[in-house]
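Every protein chain except one is present and positioned as in the full complex.
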Amino acid sequence: ATLDDVKARGVLNCGVTTGLVGFAAPDANGEWNGFDVGVCRAVAAAVLGDPTAVEFVPTTGKTRFTALSSGEIDLLARNTTWTFSRDVDLKFEFVGVNYYDGQGFMVPKALGVSSAKELSGATVCIQTGTTTELNLADYFRKNNMDYQPVPIETNAEAQQQYLAGACDVYTTDASGLAATRAAFENPGDHVVLPEIISKEPLGPLVRHGDNDWGDIARWTLNALIAAEEYGITSANAEEMAQGTDSPEINRILGTEGNLGEMLGLDADWAKRAILAGGNYGELFEKNIGENTPIGLSRGLNAQWTDGGLLYSPPFR
Amino acid sequence: MAEAAQMQVSDEVAVQIENMNKWYGTFHVLRDIDLTVYRGERIVIAGPSGSGKSTLIRCINALEEHQKGRITVDGTLLSSDLKNIDKIRSEVGMVFQHFNLFPHLTILENCTLAPIWVRKTPKREAEETAMHFLEKVKIPEQADKYPGQLSGGQQQRVAIARSLCMRPRIMLFDEPTSALDPEMIKEVLDTMVELAEEGMTMLCVTHEMGFAQAVANRVIFMDAGQIVEQNEPKEFFNNPKHERTKLFLSQILGH
Amino acid sequence: MAEAAQMQVSDEVAVQIENMNKWYGTFHVLRDIDLTVYRGERIVIAGPSGSGKSTLIRCINALEEHQKGRITVDGTLLSSDLKNIDKIRSEVGMVFQHFNLFPHLTILENCTLAPIWVRKTPKREAEETAMHFLEKVKIPEQADKYPGQLSGGQQQRVAIARSLCMRPRIMLFDEPTSALDPEMIKEVLDTMVELAEEGMTMLCVTHEMGFAQAVANRVIFMDAGQIVEQNEPKEFFNNPKHERTKLFLSQILGH
Amino acid sequence: MTTLSDPPRESFRLSMLINDTRYRAYTFQFIALMLVLALFAYLGSNLVANLRAAGLNISYEFLGESSNYDINQTLIDYTSQSSHLRASIVGVLNTLLVAFLACVTATIIGVIAGVARLSPNWLVRKLMAGYVEAFRNVPVLIWIIIIFTIMTAVLPAPSAFRGEDPDASMLFGAVAFTNRGLYLPAPIWGPGSLVVVLVFIASIVGVFAYRRYATKLLYDTGKLLPMGWPSLAIFILPTLLVYFLLGRPITLEYPELAGFNFQGGTQILGSLIALWWALAIYTGAFIAENVRAGIQAVSKGQTEAAASLGLRPKRIMNLVVLPQALRVIIPPLISNYLNITKNSSLAIAVGYMDVTGTLGGITLNQTGRAIEAILLLMLFYLLISLAISALMNVYNNAMRLKER
């Protein structure tokens, strides 16, 4: 089983992108950082007790699925859209959604475009290997517009092309657009258009068939979300682990019940996951939140209590 | 000299070829060859080009396989059994028209290679043997050179020494002098005469009729894949019987 | 035969070389060459290797340019003017040591190429001429083969026929037989003798002293880029004057 | 002498499998075959086991499903509703297109550079040596990226042509070099244009006919007609004449900046241009070396012999040197063509949608059918290379010099 393999190896192999600032990118020292990276580290902390025991495997759109199904990686956390066919036909298991996204467009301000409906005849840079090119084709066909796609393998090159004016529009997930724009020299010269043309629930996934491992990934993610809901943060987790009067918090942190044991882990698993990089909200703020260069607002990704979609099933 | 040599021929059979036939594809190169070579005998094979002389000699050494008939070398039947082939090859030495020395090995290494790897002789011993035979062919001082540094005549003598190092009981020569300049031919023929005088069983394809007259016990004349005539050299040259032989001799001697 | 040939020499000058000098870089290959060749004359040029024989011949044909002095061929001064060069080249045929037939063309095409493209002879006519000369060199039956399919001697005869097809007034030969096997040398020499007998003006670099004695009007001996001695063949061979010539002849005839 | 008999038929012993020349070959081949079969069986069973574990299967049904993505250069009709199969064919055609263009261009570059390397001019020689060495010794991928970068980073965007005082302007008001590609005028075929086209084709045929006639005339009568300018005249004049007589039936549609891009005219994609020229210049360096080697392989004696027959340098080249050099040049030339085709698979580096980009790229991604897609992809390249090798064999056999 994957859990045993990971434990025996002592390292979690986690598939990420080849580099998308805010979600997963190596810094100048080769250290991986980002929102997706945070999920990997949380799982590693939960399973192995060490958030650094992760081997990050950069994957492209093309290689990510084989990497996962061949067992080269244990977990794919690479803003991958949860779709029916990937779940059912490609035999993967999405363990949840860590970011609710949608495909958007970015254009230079100088073009004076304010709506995606005005894009007829445009040249559009797309990062291939994602659902984006399908959405794009659908959207333009639906609106009876024509366009010229410029398919590009990596975000870095798409960015280059876009900046050099080889395409008028860059389209990818809105979060990716924000991240890309943030890396520009003059982010203010570019606008993200208001239309969101697709639903892109992004989430980590594992291989189909190993449900125990899937449960661990799913509930680690849920623990991060629930932690935010209940106010468990990396700062107060230790303290709360001494015991609180909320049974749900106690069950999460392992002071009550035997949830960890049911997962095949120890009692502290969720606490470690939270300590690894903070709860969902902390990860968000640190990597892609409004105070980062990427500057995404919570939007749909707020807790259900705040009108968002984040809704962790109960820990009981 | 021919008389002296004659005496060493014994009754033992060295090579026995019975009713041997060979085809290249559908081309019938050798037809019903029957030949018995006695130990110590020196046979010269002559004949026009393409008559199958080389092929005959190469069959004895299993360089070519024959399709019909039997070849027995030194009591061993030449069959497709590898053991027999190996046995025969180590009994039979062969000297080629183009020497076929190994250019990447020194003369000494050329001579010791087979003794070491085939006969499993210790290297030192093999080298001693090799030097012995190199002295015999009168080029011990070239032992550390490479074949490319020797003249054609010297190379051919090395080739002879290389064969001798395997201490074969039978030597085959396929036009050993025809790729040589006239001056060098003599060197090589001298070496061969010397060998002959020591009683080595020899089969030699050559057009050197002088050599044949001086050394051979028997001259075999081939044409169109058959042995047309064989006889003692004196008889053969002075009194050929067959028309074909007469024609051939007139050409070759006139030349 | 030499006597008979002698008679055709006329007073007309075919080639006149005056005080010609040539350098390869700083190397002085030809020094103060003075030579007058009369129409119908047959000149053999001999000399040790590297003495500049080939270079001299090639200068006449403008395959090499000379740096000083004058060369006049058949009344045309050899200058850097392309017209003159073309004129001279079509007057002068040349046969090389290595034949230099065109391997991608048949024998007949080899022979008709230049007449068609240079002389603008109609093809049919050119082919007739070619067959005529191929008959002369005794290989008309090979006309449709490719050079690679002929023996060396045959190839050289084709090369001669190819030159003749341009109906040159002067023929240059640069060691035409030295790349050939002994049997083939005779074929080619015979052809050349025949040409000589027809009164063709010939300059021939060769070491075939038999040919020189039989055919030449004059033998020129070169050494170190100079004409050291020249004379009628009989005199030249029997009574060489210069030390260098004596030495050379002793070597070449002793061989 | 003795009674003749064949070697006695020995009864078969097991040791004969190794010791007998007759059987040994069978033994070895049998072992080798078994090993290969075992290897395949092993790989196959792994595949089956892995696929079963992952719940997948091998199926080519995805080829019939609609592809749902768009392709920016399609030589045949294609929409996002077409099937994956059609998308693959579009990719195949794009591969063939870029390979063809690159082969032609590389040949021209290579021949010029190769001949220039033998030029008596020292400077030209050295310059060409510099070109050849620079391109042969740097990976083609780097050249593709460099040339693509020139395309995108150096050439102006269409927006630069906009405005009162644009940063860039069109060449002759008709041709625009942009980082999205080259915009060219497109012909509009008016009534009667068919005639013009036919006349044009006829005049091409005419050129060949004229040259043929000139050669025949030379052969028959020895009259040598000039070749150069009459060919040119036949090539151009009739078409021009008909064109104007018919009142200019063919007009040009000029590309014009409208909206985001130039509209009208034809566009040659930037990625196509980058890949095409990168492959052409890179392979041109190799071809230059072949050409040089080929010409040098014709011995000096051939030229001298031809010269001494009175042939002029140009004729020597055409009649003697080239026919011989071509035999040496063409086989490596063909394998260079093969290399171009194979290297064109690097199209993904510049986003050109060749077959690797469609079948081996987006289709593979969207359907997840990695094994099937890559298998088909390899099959395609294999077919091409087999076809080219077959061609080469035919050529080699036809051109082999006759020897004794």
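Chains here go by letter, A, B, C and D, matching the order in which they are written, and residues are numbered from 1 within each.
The rule is short, and it goes like this: contacts are C-beta pairs under 8 Å (C-beta built on N, C-alpha and C of every residue); 3 or more make two chains touch, one makes a residue touch a chain.
Please note the rule applied: contacts and distances are computed from a predicted model.
Per the UniProt record, the chain missing from the shown structure is "Amino acid ABC transporter permease", taken from the list "Na+/H+ antiporter subunit D", "Heme exporter protein B", "Amino acid ABC transporter permease" or "NADH-quinone oxidoreductase subunit K".
Of the chains displayed, those contacted by the omitted chain across the entire assembly are A, B, C, D. Contact with the undisplayed chain is limited, among D:138, D:258 or D:297, to D:138.
Among the residues D:149, D:231, D:263 or D:296, only D:149 touches the chain that is left out of the figure.
Taking the complete complex into account, D:32 is the one of D:32, D:252 or D:399 that touches the chain left out.
The missing chain lies against chain A, touching residues 5, 18-19, 21, 25-26, 28-30, 55, 57-60, 62-63, 66-67, 69-72, 153-157, 159-160, 163, 183, 185. Mapped onto chain B, contacts with the missing chain fall at residues 61, 63, 86, 89-90, 92-94, 96, 98-104, 113-114, 116-118, 120, 146-149, 162-163, 166.
Even with one chain removed from view, chain C keeps its contact list with that chain: residues 6-7, 9-11, 21, 23, 25-28, 31-32, 36, 38, 67-68, 217-218, 224-232, 235, 241-242.
Going forward, only the chains that are shown with their structure count from here on.
For the pairs B-D and C-D, the larger set of C-beta contacts lies at C-D.
Measuring from the average of all protein CA coordinates, the nearest chain centre is that of D. Mean C-alpha positions place chain B and chain D at a centre distance of 57 Å. Chain geometry summary: the mean Cα position of chain C and that of chain D are 49 Å apart.
Within chain C, contacts with two or more other chains are made by no residue at all. Taken as a contact graph, with one node per protein chain and an edge wherever two chains touch, the assembly forms a star: one central chain touches all the rest, while those never touch one another.
Here the chains touching each other pair up as A-D, B-D, C-D. Residues 61-62, 65-66, 69-70, 86, 89-91, 110-111, 119-123, 128-130, 133-134, 136-138, 140-141, 147-153, 157, 160-161, 164-168, 207-209 of chain A are the ones that touch chain D when the two sit in their complex. Of all the residues in chain D, the ones that touch chain A in their complex are 50, 53-56, 68-72, 79-80, 151-153, 156-160, 179-180, 258-261, 263, 270-271, 348-349, 351, 353, 357, 361-362, 364-366, 368, 370. For chain D in complex with chain C, the touching residues are 218-224, 299, 301-302, 304-312, 315, 319-320, 323-324, 327, 401-404.
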